[in-house]
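Left out: one protein chain. Kept in place: all the others.
The block that comes next holds subunit A.
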Amino acid sequence: MIAIENVHKQFGALHVLNGVDLTVQKGEVLSMIGGSGSGKSTMLMCINGLEGIQQGRITVDGVEVHSKNTDLNKLRRRIGIVFQQWNAFPHLTVLENVTLALRKVLRKSKEEAEAIAVEQLSHVGLREKLSVFPSRLSGGQQQRMAIARALAMSPDYMLFDEVTSALDPQLVGEVLDTLRMLSKEGMTMIVVTHEMRFAREVSDRIAFFYKGQIHEIGKPDQIFDNPTKQETASFVRSVL
């Protein structure tokens, strides 16, 4: 379980997160929607400790993320994150992109790491691209590689930050299919997205971010059809 309690985050004078409360249960798929600049990306980065917080508490399966005693490198193995920018490691082949952390972080043997990598890459349809460098892949393929790279660590949680926003429209589908597949397999996911139809289809709950807070949260039907807040209604109207 990911538990977020009254989290505040500032960049200098800018208050980006303004008291966020949220719990995500094992097996749940939660989508975060909201205008740009509302703090969604920052929220995800706080969850795996890439960003610090000024107030509040985030725990992942009871481990407090921003505690001095927490081994962040260890915690991060259990939380996969995929960003909007594909973030391929350009100097490594597709296979090496995936085996790197398996070898350095999980200390697997070369054979074992490669077996896992091949399995994950096959899973996202990149079995044929193992020895290719990322620059030879399309955006959609690079993004699927990034997903396979995160999944290879067998994380308990996956965070997705607008993973289709930088893709050409015809490549969005293949990446969303990968996410659909994961949700069917029961992966616990937090998905920041602007693909409203997709969010509605895969999510157990939807959280609407507004001015650094979760302004409204509920089942997809509620958020999209019967929002209780006026800001939710006008945001949903603007993106549909």
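Everything that follows uses one rule, which is that contacts are C-beta pairs under 8 Å (C-beta built on N, C-alpha and C of every residue); 3 or more make two chains touch, one makes a residue touch a chain; residues count from 1.
The working rule: contacts and distances are computed from a predicted model.
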*The complex has one chain missing from view, so what does its UniProt entry call it, picking from "Amino acid ABC transporter", "Manganese/zinc/iron transport system permease protein", "Electron transfer flavoprotein subunit beta" or "PadR family transcriptional regulator"?*
"Amino acid ABC transporter"
*Using the touch definition up top, pick the residue from A:T59, A:Q85 or A:S138 that touches the left-out chain.*
A:Q85
*Sole residue of A:K40, A:K108, A:H123 or A:R149 that reaches the chain not shown, by the stated touch rule*: A:R149
_One chain isn't shown here. Among A:A3, A:L100 or A:A115, which residue touches it?_
A:L100
*Absent-chain interface as seen on subunit A, which is shown*: 45, 48, 50, 73-74, 76-77, 79-81, 83, 85, 87, 89-91, 100-101, 104-106, 133, 135-136, 146, 149-150, 153
